[in-house]
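Just one protein chain is left out here, and the rest sit where they should.
Read from first to last, the chains carry the letters A and B; within each, the first residue is number 1.
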Amino acid sequence: MSAIASFDSVSKKYGRAPALRATSLNLHRGVVGLLGPNGAGKTTMLRLLSTALPPSSGRIVVCGFDVTESHADRVEARRRIGYCPQEVTFPRGMTAFAFLDYLAVLKEWTDKGRRHAEVERVLDLVHLGDRGAMKIAKLSGGQRRRLAIAQALVGSPDLLILDEPTTGLDPEQRASLRGLLSGLAGTVLISTHQTEDVSALCDRVLVIDAGAIRFDGTVTELLATAAGRVHLGPAATSGAVQTWKTGTGLVRSVGGQPAPDSSVVDPSVEDAYLLLRSERHTPQGVNP
Amino acid sequence: MFVQQFSDSELLGAIAQGDEAALRELVERHSAWLLLRLRRRTPDQDLAAEALHDAFVAVWRSPRSFRGDGDVGAWLWGIAIRQLVSRLRKRAQPVPMESRMLSALSPTVRSAEDELLVAVEHGSVGDALRSLSPELRQVLQATVIDGLSTREAAHLLGIPQGTVKSRARIAKSKLREQLISLEARS
Partner (left out) sequence: MTWHIDAPVWEAYAEGRLEPAAELSVESHLVGCPECRSAARSQVPARTADAVWSDVRLTISAPSPSLPQRAMQRLGVAPDDAVVISAADAFLVPWAVAVGFAVVSACVVGLAGLGPASRDAAFLALAPLVPVLAVVTSYDALDPLRELMAPTPYSKLRLALLRAAAALAVAVPATMMIGLVVPHMDDLALAWLAPALGLTLAALVLLTWLEAWVTAVLVASAWVTVVALLRVGDRVDALTTPLGQVAFVVAAGGLVLALVLRTSTLRLQGGEL
């Protein structure tokens, strides 16, 4: 299966500070989750892939077009990309419809009738179908977030890049967004710091920290890295990465040496993620 | 939101606030009968559908032109029939109905209708109407039932304004004669 998008030794520096170290990876069809702490390089990676940001070195290929090569190739790639940045500063005086209409023009929907139908379609997808005529200033935070996602969906792009799409959404809206994303045909790359999103949604997980990918594999593979290392007992485990008292009064410990009277429990994505983070100098399961 | 529980005039209030769900409910409630009735005014089914579309768009743009007296149904029909007239006038291009046109629907239309309704239900007008020729009946329907002006009726029926006026005059006097003679007989 050929990759929808690929990084070939891509790196990015802001001034002299490296934001992304030389990274190579291929993205195929399905939902890929990018997990990592703030400042790990998630946004940098997504902006590079979206063509909003040029890399300092390396090659980025999207749908067979080398975006680092020529302007013409970049434009071809952009016709196949939908990108939703982490934060969108909306022009507040515009209506939701006018905003999407404008971005659809920028995405080369020149025919007015077809463009308007497409705008209605993406409004419906994010459940804003009855808010089209409303001024953006009057929309709630969650509605604005969904509007930002809607603009990325215009034209059903082959590669959809969403930076923290679930931030600001309530649980119900998050669930409906998951439903929407899992139903899309192309490749979806989302960054998140919510581990539930990853376990609920992603076929593949990338864990990124300090500008480098620490893990690349399926959710099952990620969970396997933490198997046997999460314990529940009356007391905290010594040397644990994280411990907390659960509702049952028992203490859940991630990592460390288990106390004799504690039992092993199934790890969550969050446990695995915390353990990975604690071992930043020994990357595991990284496929080049 | 449970728009289904609202009355028509409450829906109009919500529409004035920019609530699309309220307009959707209004469309749900009134599309069918308005469409059926529009089809009785034009043989062109597409034109009837277009007029209906224009009517709801006009409602969305000026929902406040409903004055709160009378029935929303009557008000809606007044808008729909005028949209049809306006479509007929410029078949290529819809003319957005202005709000003053919407509010020009006078309550006298309703009272004329009411009177007639009472009369129809009493049966005597039915006989009187039957005695009129189709052309005269059409004019009467446009001017009295639909409440159109002479000019609007002329566009709807595709006849000169002078003809509308004269036919309306003849129809009314014939109707009066018939009613009087019917009264006298009974």
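Here is the rule we go by: a contact is a pair of C-beta atoms (placed from the backbone, for glycine too) under 8 Å apart; a residue touches a chain by one contact, two chains touch by 3 or more.
The model shown is predicted, which means the values in this text are computed figures rather than measured ones.
Only one of B:53, B:89 or B:174 touches the absent chain when the whole complex is considered: B:53.
Along chain B, the points of touch with the absent chain fall at residues 8, 20, 23-24, 27-33, 35-37, 39-40, 49, 52-53, 56-57, 60-61, 71, 73-74, 77, 113, 116-117, 120-121, 125-127, 129-130, 132, 137, 141, 145.
Residues of chain A that touch the chain left out of view are 50-55, 67-68, 71, 74-76, 78-79, 81, 83, 85, 88-91, 93-95, 97-98, 101-103, 105-108, 110, 112, 115-117, 119-120, 123, 129, 132-133, 151.
Following the convention adopted for this analysis, only the chains that are shown with their structure count from here on.
Those residues of chain B lying in contact with chain A across their complex are 18-21, 24. Chain contact summary for the complex, chain A toward chain B: residues 129-134.
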